[in-house]
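This report refers to the structure that appears directly beneath it.
Only a single protein chain was left out; the remaining protein chains are all shown in position.
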Amino acid sequence: MNKTNLFQSLWALLLIALVFLFGGMLFWSLYHIPEYSDGLSTMVTQHMPNSGVKSEVTAILLNFRGYDTLLEIAVLFAALLGAYRISPIRLDKSLVQSNPVILSLTQYLVPIIILVSGYILWLGGHAAGGAFQAGAVLASAGVLLVIVRPESLNLKHTIYLNFILIMGLLVFTLIAFLPILTGGTILEYPRKWAGTMILLIEAASTLSIGFTLMLLFAGGRPPAGDN
Amino acid sequence: MNLPFFYACFGILIFLIGLIGLAIKPNILKKLISLNVMGSGIFLVFVALAKRAGLSADPVPHAMVLTGLVVSVSATALGVILAIRVKQIYGKAELPEDSR
Partner (left out) sequence: MIAVFEILFDILLAIVILWLAIRTVYIDNMFESIMSFIGFGLFMSMAWLRLGSIDLALAEAALGSGISGALLLMAKKKLSGSVVVNNNHTESSDE
């Protein structure tokens, strides 16, 4: 028993030493970073009139670095596919009978949350906001419904649910590959239509992200339903 | 030490706290939470270093960290589903005790 204790304390000491060493290297590298650096902010400000929106972060997310956002929506979809393969959905008994307070609170909250989500989506064009924040707020409404009253969502594995889940990725890919028809590169929006295209992509992505996060919370594939 | 480097040091500290938690605790859910704490620390370092330009912060790291936040939440969700499945099969969601 003494030898086991000694062994364990040696492991703990080795772990703490390694963490100190690693932290020391990180702090040392932080010390050598130059104190003033503009980064890419001047280049972004210079190209903002070409992007079609007035908010810098939205322009970077959907126009200048749109490829990253496309891959991110694909990653969310891949996580949902993984969840579909692992386990079926887990919907508890609904709280309607046992707790009427939370039912009436949900009835008031869910329409307001949907309205706020739409507003944040619209706001992304000229202020802070955008698709991911609006999708997260919509997912919170979905999580509330999954907890309180799951049967009102009517989650079944139908073509309508699949279409909503894939809509963000589909619209983004179509709009990204559209300039190939007119001889440009992918993700090169024409300047006149850039704002409209960004709003379209963001609207489709909001619905898609909201439903994906809600299904990831609920835990898997819904039961089979008739189309 | 001005504002960005203060937040960057503090982000590295949060990363190290999460790293020790990931290494020590045997519970799978605690490991997932420690991974999230580590991710938040890294994002803090990134965005703190973007504010070195003064009042007009560099917006490119903001967009990258937004992407990273969404990916980290989806990875946590998938990890939770896997942990629940592990518990259904093996009976508990912890790493086995050392049998030395």
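The letters A and B name the chains in turn, as written, and every chain counts its residues from 1.
Note that in this section contacts are C-beta pairs under 8 Å (C-beta built on N, C-alpha and C of every residue); 3 or more make two chains touch, one makes a residue touch a chain.
The shown structure was predicted, so the numbers you read here are calculated from the model rather than taken from an experiment.
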Residue touching the undisplayed chain, where the options are A:51, A:140 or A:206: A:140
Sites on chain B contacted by the missing partner chain, in the whole complex: 3, 6-7, 10, 13-14, 17-18, 20-21, 25, 27-30, 32-34, 36-37, 40, 44, 47-48, 50-51, 55, 57, 59, 62, 65-66, 69-70, 73, 76-77, 80, 83-84, 87, 91-94
Absent-chain interface as seen on chain A, which is shown: 57, 90, 120, 127-130, 132-133, 136-137, 139-140, 143, 213, 216-217
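The rule we apply is simple: only the chains that are shown with their structure count from here on.
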Length of the line joining the C-alpha centres of chain A and chain B, rounded to whole Å: 16
Chain A contact footprint on chain B (complex, rising order): 2, 5, 8-9, 12-13, 15-16, 19-20, 23-24, 49-50, 52-54, 56-64, 66-67, 70-71, 73-75, 77-78, 81-82, 84-85, 98, 100
Of all residues in chain A, those that touch chain B in their complex: 4, 7-8, 15-16, 19, 22-23, 26-27, 30, 33-41, 44, 56-57, 60-61, 65, 68-69, 72, 75-76, 79, 82-83, 86-87, 90, 132, 136, 209, 212-213, 216-217, 219-220
